[in-house]
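Heads up, one of the protein chains got dropped from this complex, but the rest are sitting where they should.
Labels run A and B following the written order; every chain starts at residue 1.
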Amino acid sequence: MSASIPSGLQLLLTALDLTGTFVFALSGAVAAAKRGLDVFGILVLSIVAATTGGITRDVLIGAIPPVTLVDWRYLAISILAGILTFYWLPVIDRLRSPVQLFDAAGLAMFAVSGAHKALAYGLEPPMAALLGMLTGIGGGMARDIMLTEIPGVLRAELYAVAALAGAGVVAFGDSLGLPPTATTLTGLVICLGLRLGSIYLGWHLPKARPSRSTRVDDNPK
Amino acid sequence: MSASIPSGLQLLLTALDLTGTFVFALSGAVAAAKRGLDVFGILVLSIVAATTGGITRDVLIGAIPPVTLVDWRYLAISILAGILTFYWLPVIDRLRSPVQLFDAAGLAMFAVSGAHKALAYGLEPPMAALLGMLTGIGGGMARDIMLTEIPGVLRAELYAVAALAGAGVVAFGDSLGLPPTATTLTGLVICLGLRLGSIYLGWHLPKARPSRSTRVDDNPK
Partner (left out) sequence: MSASIPSGLQLLLTALDLTGTFVFALSGAVAAAKRGLDVFGILVLSIVAATTGGITRDVLIGAIPPVTLVDWRYLAISILAGILTFYWLPVIDRLRSPVQLFDAAGLAMFAVSGAHKALAYGLEPPMAALLGMLTGIGGGMARDIMLTEIPGVLRAELYAVAALAGAGVVAFGDSLGLPPTATTLTGLVICLGLRLGSIYLGWHLPKARPSRSTRVDDNPK
């Protein structure tokens, strides 16, 4: 990241990035294992889920080569999560909806760290919020598309909107001159709160009122 | 875009780009609404359909960060199209095959503006034509893949070929020294004409003659 980030915040962001990598990798590994893929399929999906969001962000802001390809810790953590899942799937699976839980935590961490990195590369606050959202949702989207499922981001209640809210707190807090550590923690709590509220309390957004002539399956596969 | 584009043409290209963004966003929003997604799923798919082609183009020619991430109008227009669709889906849906119509208009606009931008960044005419085609087909491809459908570009009659023809007129007209506004309009008409001819008049390309041993579903999912 750019030198414009103070070192204490930088430490927090790196910790968030690496933890987010771990939980997203778990979400990819569990999804792959449940579909009956072999150990390497599990590792590929761990890596894809954990790194796609950050790689996309880095390509779009011009941080080439992406940090995931120069800092070996991202890859090592993704592989570790895949191996843990391979050996302890029954344990991990005892958690209620583990894919969703890991995914929610990764979403929050990547959204706020992505927004910070975009700001550090000179993007305007609204675009930094958008890029934070994209960093958060990219990994889960890639995971679902590779398993030929409609990405959860399109179906799940309060998914992208939670990422956007968390990233937005960071981006607009920055332009208001608020202390970045405070906005980072607030962004994390808001994103995670919205997402968990949606999973456990059923919070949701309204759907479009279908016209009489429109059936849900009007575009058959 | 580069300073090598005269300002009158630049104005035309920006107008095409923004209108293309609007119609592609409508195509994404209508497709999402018909699959029963909520308002944020609709917005995500509006943005994906409207911006993927241009972002891919900009990444490939080195225009970083992509114009979609620095010019707020692209995002605002995509969101506007999503909101309009959310509230007026029954009205929009009364048009015959609205996804296809909006998609055809966006295809033509993005193909010619994409070819111009690739030329301005120094690509050779054949590659500028290809990149114009990619700009045109990228958004629809991303939209269909996210809804786990085989992209229309692979199924639809005269889809990518229409985009290639429109972008090719711009690219080769440029190397022949023809006036760019004229080639732009000609490219638009040719692309749109081929695509509408295919939708309404059934124009199509031949299919491969299947061997006796080959069934269409030979590669089961």
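Keep in mind that, in the parts below, a contact is a pair of C-beta atoms (placed from the backbone, for glycine too) under 8 Å apart; a residue touches a chain by one contact, two chains touch by 3 or more.
Here the structure is a predicted model, which means the values were calculated and not measured.
Across B:Leu9, B:Ile83, B:Val161 or B:Leu185, the residue that sits in touch with the chain not pictured is B:Val161.
Among B:Val23, B:Leu37 or B:Ile61, the one in contact with the hidden chain is B:Ile61. In the full complex, chain B touches the hidden chain at residues 59-62, 121, 123-124, 126-127, 130-131, 137, 141, 145, 148-151, 153-155, 157-161, 204-216, 218-219, 221.
Along chain A, the points of touch with the absent chain fall at residues 31-45, 55, 59, 64-66, 69-70, 72, 75, 85-86, 89-90, 93-94, 99, 145-150, 221.
Operating definition for what follows: only the chains that are shown with their structure count from here on.
Rounded to whole angstrom units, the spacing between the C-alpha centres of chain A and chain B is 28.
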